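All protein chains but one are shown in place.
And then subunit A:
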Amino acid sequence: MDWQGQKLAEQLMQIMLVAFAVVAFFTGYLVNSFQTMLLIYASGVLLTTLVAVPNWPFFNRNHLKWLDPSEADRHPKPQISSTNTGSKKKSSKQHQK
């Protein structure tokens, strides 16, 4: 998920859970059934899980902008090298970053 998507997922989760809890409590209280409250809330939790947890496409609409690679400027290719040392140097540069 991108950043906007993560924020949306968190907000959706919080709002949906609280809304279902409120509906569940008052419905259960009015029909005098504790079980009704639990059933409404449980189905609400399930629905919220389906909406906010998986990585749906609508959470990925604002793509992350990665910077252009500027490595080429900062780390010029060595002139004398064997194939082995060349690859080792590349990996050590990534770790230093």
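Note that in this section a contact is a pair of C-beta atoms (placed from the backbone, for glycine too) under 8 Å apart; a residue touches a chain by one contact, two chains touch by 3 or more; residues count from 1.
Definition applied: contacts and distances are computed from a predicted model.
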- Match the chain absent from this complex view to the correct UniProt protein name in "Signal peptidase complex subunit 3", "Proteasome subunit beta", "WD repeat domain 75" or "DNA replication complex GINS protein PSF3". "Signal peptidase complex subunit 3"
- Note on the structure: subunit A positions in touch with the non-displayed chain are 1, 6-7, 9-10, 13-14, 17-18, 21, 24-25, 28-29, 32-34, 37, 41, 45, 48-49, 52-55
